[in-house]
Structure formats: structure tokens, C-alpha cells
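A single protein chain has been removed from this complex, and every other one stays in its place.
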Amino acid sequence: MSAGSVPSGYEVNDPGYPTPQENYLTNSKGILSWAFTLDHKRIGMMYLIGVTSAFLLGGLLALGIRLHLFAPDGILFNNALFQWLAPDKAPNDIYNQVFTLHGAIMVFLFIIPSVPAALGNFLVPVMLGAKDVAFPRLNLSSFYLWVGGALFFVMALLASGLDTGWTFYTPYSTTTDSSVILATTGAFVLGFSSIFTGLNFIVTINTMRPPGMTWFRMPLFLWATYSTSIIQVLATPVLGITLLLLIAERTLHIGIFDPEYNGDPVTFQHFFWFYSHPAVYIMILPAFGIISELISVHSHKRIFGYRFIAYSSIAIALLSFIVWGHHMFTSGMSPITTIIFSALTFTVSVPSAIKVFNWVATMFKGSISLTTPMVYAIAFIFLFTIGGLTGLHLGTLATDMHLHDTYFVVAHFHYVMVGGTVVAFLGGVFHWWPKMVGKMYSEAGGLLSAALVFIGFNLTFLPQFILGSRGMPRRYATYDPEFAPLHQMSTYGALILGVGLFVALFVLLMSLVNGKKAPANPWGGATLEWNCTSPPPFYNFERPPVVGDPYEFGDIRWDTELDRYVKVEPQRERVPSETPAETPAHASE
Amino acid sequence: MATTDAGLASDAHEQPGHGHSDHGHGDHDHPSYLAHHFDTPEQQFDSGKLGMWLFLVTEVLFFSGMFCAYAIFRAWRPEVFEGCSQFLNTKLGAINTGVLLFSSFTMAWGVRCAQKEQHKLLTVMLATTLSCATVFLGVKAIEYSHKWHLGLLPAGLFSYDPSNPHPVGGPNYLAYICAPFVAITIGVAIWLVVSFLRGAKFQLECAKPLLVVCLCFFVGVGLGTILESGGEEGHHEDDHAVVASTDGTAAEHGKEHAHADGDQHVDHEEPAAAAVASLPAAGAMSNDSADLAVLERLASDATNTGLQDELAARKAQSERSGGGILYDVSDDASATVASAPENVLRPSRAGVFFSIYYCMTGIHAIHILAGIGVLVWLLVRSIRMDFNRNYFGPVDYVGLYWHIVDMIWIYLFPLMYLIR
């Protein structure tokens, strides 16, 4: 024992490795055992594969955008290859479809389900100490709805593409001849997938907590997931009806959004952003949860300001519903409405700032291991802070008049969505990968990927801030020559970023081939998921876990002989006769 | 260790062979209705109930989008809403409201039956609820087909022509709507006969109430037809009259015509139109005998609310459009769609009301259909006597859903039918 021997009266609790019969990955075999599984862990893994595929597709489209914009008149979609592939399409049209599909795929198919559905499905019940989510069949159906939605998007792509921008603004979306109906149907179906996931998590967290797991003993990832689920349940139905009305507008011309029939396009924007602004927080809140876990575990120190972080998640969830108007400052809303939305927008920045301060304070005087997840977490804080601070320029009305719909906005939300969510997602995957598959990955490879992603990302998007403030509008297939040097920098950055992401994927896949077996607790975490074997058994826990403080690292010790972290527990709690903790939850709140 | 698939069914599958039993209260040793991942029936029931409530929240928000659209457009064009609302038959709406309220009552009673293990009564209650649902749909079928026939359609398809409100020909919409129900009814009837002949007792028990439920759809259609009948019969005679009369305009349509012209030439046509509206029979005296017969019929038929309402609606509309909705704005703060002058006199304005009407009532009807689906499932399970005092969750959850669907109708009815 390196870090002090076990005190008398205490014993080491180390679950060891699972047998193949226990391991959820191997306890039943065959493709059907996966296709019809109701196990939250398998559903989470299927989601992980799904969203990663979507991310690859969206990422390729992004590379296409960046390559095309290397020269002012475009160099990709107007070259011979594309003219041969799509002879009847103008290069500008191809560009418009590519950026639209990039946005739509990344938002609807990747970012929204990435953390909540993939990592959340795997982690929520395990972290909670439950056997499964409350509604396993609903969970599986939500996965298949995701698949169905994805198929609709693929059909849209193959039919006649989509060129409306991911926002589907009317009247463009009601008049264009691209496959708007297929794509909106896809988004509608994905909305239901998202609602079911959120509903499931709310119920699971409310009613399935084991004894001892009080609200304030929940890991912060669960708080973040809970807040996210609230938004999913409350905002997504509005998107559903908006998309239905859009479909009706296109087919029946109902005249609600289309000015041709006396409708009002700005109403559509209100409806759309009433969902889509909260959706931004569906994307970022779970990332906050991941970072809270990562920073605390890899600093081996209690999270600083647990309650502030937990409450700020809820505050963000609630505030997110009243700030949608800041996407529409230039649309011609009345001045008073505009000013109110601006003021409300500023309030959202406070809880976000609280989290950043608390994370940095957690690292203070910690015992920091610069592992891959930790490096990703540090990258997240750096990038998210830039993304958050530049949001102030956009929330301020006078400057937003200049910056709205320019590359400044593009850079801002990529700093939040990619520098924030995607980096946190990667950090989370690297953090929980040993738990999910039971294999350790190459640490050097992981660190290399983090470095490439960090450098590539900044090189891609920092120049875009300047492009934006110099007046380059977004969604331009061609641009004035004066913007060329910055665009070229951005394209180089995108290539580095792409390489970094492929390195990350490669490192993770290689671990399946030649990774060494992962111990139950590779990082020294104190939350419940580290109490079960890696990968967890089918029922997660042999016996209901003893719920302690999720951030109490005092009884986690590094065992040099076993070469892994073990948990040191008081012996008396292991006496079989005394089992108050095994009284099942009555959860009748 | 149970296999993945066996371990997860939540309703009716026994879970043998858990290596580790972690349930507490000895009195519920994971009964068949308790899913493996729950510890107690209470936990399962609470989870289901919370889940259902959350689902209902999403339902309410789903509809709230449309209520918002309704509020926005009504605020912009109150006159269009008031005018168009008169095309809706209040009596049919009121009947549907009553039917749904009664179904809510039977549903609530059903939940109580499930709790008290009164299996027979539960089946009766569920069947009654279902019958009410199909009556509702039957009445709705009449309302929809009538409006489609008149061309009262969403903005882009709106083809209502005040000078020719009852176009001859056109598809028989009612038949199209009824066709699937006829098919289902025949199917259920055949099932009933077959199960009777084969002596399949359980199937027979299921088929009997379902046949009643199916037939109730036609009760609804019949009820709707009777209440709209004055109008419907009138239309037929009108069609005849149109063919017979040389000027191509039946008496009833003559007065409507005045209103139609009122749209364009309000100044000199409007008084005449008003007179015709107040004295329908007198205004028709000058026409030929075929028209007279029609008008006498119409005047004597007090139940003909649909036509009377249409007349009033047309009058209201022409007044409004003649009065001019055009207003210009100097400040963009108040700029709305209504301020675009070139759009003001388009006929599709009225279509927006029907757009919202069809969206809201249509999606509500889809919810009714979904409710019918789950109620049938409950009905079968109740005949199977699946529910007991510890396990009545599904009945309770579906009850909640059914109440929210009724609630939405209770808001829709005054907002759509009663705004004149």
C-alpha cells in the first residue's frame, strides 16, 4: 500500500474483474440479443455507435465546407469531380446543402443525443445505484426512434438534399424544392426520441434512487442530466408541433408561417427558437455534468461548491426558456421585447460563470493526474470560457446588430458546442471507456488526440471571430477576397482538428484489440459506477451499493500491489446481519 | 443469471432465477406484474404515474404551440375568427363536448372498478368510454366532410365560393372517412361470428363489446346527419334547383350571392343582403316555384343551424372586408403581417381560421384515435382480469391520458365554436 496502509477495523473492497457470464457485453450473445436488449448499458453503447457515425458524417461535411472556403470563389464544389457527381447542381447549391446537412446532422443526430442518450443511458442507472432506467422498453423505443429519424435524414440526403439551413426558416423552407418534409419528419421523430429519453431519466432519478441517495448526494452528472431532461420534456413538444405545422404549411398551405397565404415568418422563428434555444442547453448542460465529474475525480478532491453547481444547472434549465428571442434581435421585434430578451440573456451568463469558477477552484490544492480525460476537461474549461465570454458581445444589443449572422456567431457557438460539448463528450468517453468496455486505452495516444483537437480547434475558430467582426456574413458559399487569409487559417485548423478526432477514434478502437484489462476503479473515482466491475455486470450491482458521498476521496486508496485504486470501507458495515441499507426505496415522493 | 431479454419485460412475465433477490417487503416476492428492476409495486406504480404525468405535460405543451398560434392570429384578425367561427355547427360541438365529458366520467369510474377488482363493471366502463370515443369521431366525420364539401379548407386550398357554396359533384368525403370504419366493423363482426362458431369464449367476450364500439361510430354519424340534415337535404334540392333554373342560381343561393357580391360591392349590395338575411322567405318570393319550395323548407326547419350560421357568417365577413382591414404602419414596432396592404383582400385570409381549426381538431382527433387504441388494449386485459388492487396502473395512466384529451377538447370547443 503506498498511500498509507489500511487502518485497523477497515477492509479493502475491490470487486475485481467480471466473469463473462456477468459482463453485460457477453452475458448473452447474438445480434438479436443486442437488437432487442432492454439493458440500459447496451442501449447506451448502441447510441454511442450511432452518434459517432452521425458525427463522422457531419464532420466530413464540415471538412467539405472548410475546403470549399479555402478560396474566395470556392475550390471544392466547383471542381470537376463534383460537377461530374452532380451535373445539374450549381456549386453554390451544393455548398448550401452541405452546410445545412452539417448543421442538421450535428444538432439533431449528434449533439443532442450525444451525452444524454449515449453516456447518460450508460451512466445514469449505474451512478444512481439502480438496476435499470424506469422504463426499459421506452428506452429501447427511443433508440429506434433515433434510428428512424436518422433514416429520414439519410432519405432526405438521397432524395433531393436539404438546403434550408438547420433552422428551417420560413418562407424559404416552404418554397424550396429540396426534401424539407423528409428532414422535418426526421427531426420530429428525433424529438420524440429525445422526449422519451428525458422522461425516462426524470422518472428514474425521482423514483429509483436507492436508500441513502438523497438529492444532494447525487453526483453532479446526474444533476446535469436531470436539468437536461427537464428541458427535453418541456421544450421538445413545441418543436414537434412547429415542425408539424411546417409540414402542413408545405403540403396544405395552412397560412400560419407562409406570407404568401398571410402567415408570418417571424412567428415561425419564435416557435422554432422557443425549442431550439433550450436545445442549446440540452447540448451543453450534460457537458457541464461530465466536467464536474472529471475535474473532481482527476484532482482527487471534493468538488468545490457542490450546491452552487447543482442549483446553477437547474437555473440554467429554467432560464433557457425565456431567452429565445436573442436569436431574433434583427428580425424586427418591437424594441421593448428586444431589450427584455437582451436583459434576460445576460442572466444566463451568471450560472455558467459560477460553474467555471467552481471547477477552477476544485483544482486548487488538488492532487491532479494529467490523464487524457483531465486534459480534455482543462481544454473544455478554456474553450468554453472563450465561447461563453464572446456570448456577451452577442447578447449586447448594440454590438449584436453588427455581429448577428456573421462568422462571429459561427465561432461563438462552435466554441460552445464543439469546444464545449464535443470536447466534454470526448473527455467523458475517455473517462468512462474503461468502465464501458473493460479495456484501458493508450494514454499517450489519448493525450496526443487531446493536443491535436485543442490546437486544431483554436486554429479553426479563432480566426472566425475576426472574420465576423470584420463583417463576413455566415452561410456564404463565396466571399470577398479580403477575407481569404483568415479563411485559409481556418481550413488548416479544421484539417488538424479532423486528424485529432481520428486519432481519438483510433486510440479507442485499438484499446479493444490490445488494451489491457481495466480495473473497477482506474481513476480513483468515488461515485457508484466505480464500485462495480469494469464492465459492469448485467444487473450493475451484486447487492445494492452502500451510498456515500460521491466526492469523498478519503477512502479511495492506490494499491501498488494490485496496481489500481481500491475502496477502503469500515468493516462493520459489511456485517451481514445489519442490513438497513438493503431496505428498498419506497420512493413515494 | 437471467438472459437480457427474459429479464426485462415489465408486465406479465415472471422473473425466475434472479441470482440475487434484492426486494424487501416479504409480502411481494416479485409478483408477475412487477418488473425486475423495480423493488416494490409501489415504486413501479409511482414511476409509471410520474412518467404519465410528464408525458401529459409534453402533450399540453404540444397543444400549447397551437393555442399560441390561435392566440396570435386571433389577436391579429379577430373579425376573421368571429366570422369564420359561424361556419361551425355549435350543436354538433356541444354534443361532442357532452359525449366526451360522459366518457371521462365512465373512465374515472373504470379506474375505481379496477382498484376494487370489479372486473365485469370495469369491462362495461371501458366499453362505454370507447363507445363515446367512436360517437365523437362519427360526429366529427360529419363536420369535416360537410366543410370539405363546401371548400372550407386551409388557406392554400380554401375554395369556398360564397356565390356557389354547394358545388355540384366533388368526391363523397363522408364515404371516404367512413370506409375504414366500415371495414373494421365488418371485420369485428366476422371475428364475432367465427369465435362464436369455434367456441372461443375469450375471443367472443372481446368481440362483443368491440362490435358495439364500432357500431357507435355510425350512431355518431347518424346523429351528426340528423342535426345537419336540414342543410344536407336543402343542398340536394338546391342542386336540383341549380340545374332547373335558367339563371343558374337557386333561391337560397340568391341571397348568398348578394353577400358574395357584398364582398366586392358592399356599398350598394349590403342593404339588400341584410334584408334577405333577416327575411329569407320573403326575399325569395320573386323566384320560381322550385326555389320557393326550397326556401319554405329552409324557413320552416329550425334545426338547420348550419345554413343559418353560414348565412350569418357570410354577412359578418362581407361587412368586415368591406370595412377594410387595411391599416398602414409607420413604426415597425407594430408591424405585423396584417400591415402588408397587398395581401389584405385575399380570400385565403379566412383560410387561416380553418387551418388552425383543422390542425387543432385534427391532432385532437388523432389523440382520440390513439386513446381508442390503448383503451382496446385495456379492454382485452380487463376481460382477461389482469388488474387487481395492487396492479391497476395501466388503467390509471390511460385514464389520466383520456382526461387530458377531454380537457383539450373542453378548451377547443369555446375557442372554436363559441366566439361570435
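Miscellaneous remarks
Should a chain be cited, it is by its letter among A and B, assigned in written order, with residues numbered from 1 in that chain.
As a convention for this text, a contact is a pair of C-beta atoms (placed from the backbone, for glycine too) under 8 Å apart; a residue touches a chain by one contact, two chains touch by 3 or more.
In this section, contacts and distances are computed from a predicted model.
Choosing from "Cytochrome c oxidase subunit 2", "Spore coat protein JC", "2,3-dimethylmalate lyase" or "Binding-protein-dependent transport systems inner membrane component", the protein name stored in UniProt for the chain missing from the display reads "Cytochrome c oxidase subunit 2".
Across the entire complex, the residue among A:His404, A:Lys439 or A:His487 in touch with the chain not shown is A:His404. Contact with the chain not shown here comes from a single listed residue; of A:Tyr306, A:Tyr415 or A:Phe541, that residue is A:Tyr306.
Taking the whole complex into account, subunit A touches the unshown chain at residues 2-3, 90, 92-93, 96, 163, 165, 169, 171-172, 175-177, 259-260, 262-266, 299-308, 329-332, 335, 338-339, 342-343, 346, 349-350, 353-354, 356-358, 360-361, 363-370, 374, 378, 381-382, 385-386, 389-390, 392-393, 395-402, 404-406, 465-466, 469-471, 473-481, 524, 551, 553-554, 557-558, 560, 565.
As a working rule, only the chains that are shown with their structure count from here on.
Computed centre separation for the pair subunit A/subunit B is 41 angstrom, with centres defined by C-alpha atoms. Chain contact summary for the complex, subunit A toward subunit B: residues 21-22, 27-28, 33, 36-39, 42, 130-138, 195, 199-200, 202-204, 206-208, 233-238, 240-242, 244-245, 248, 252-256, 259, 261-264, 267, 271, 332, 334-336, 538-539, 542-544, 582-588.
Subunit B meets subunit A in the complex at residues 1-5, 7-10, 18, 20, 22-25, 35-40, 42-43, 46-47, 50-51, 54-55, 57-59, 61-66, 68-69, 72-73, 153-157, 332-337, 340, 343, 346, 348-349, 351-352, 355-356, 358-359, 363.
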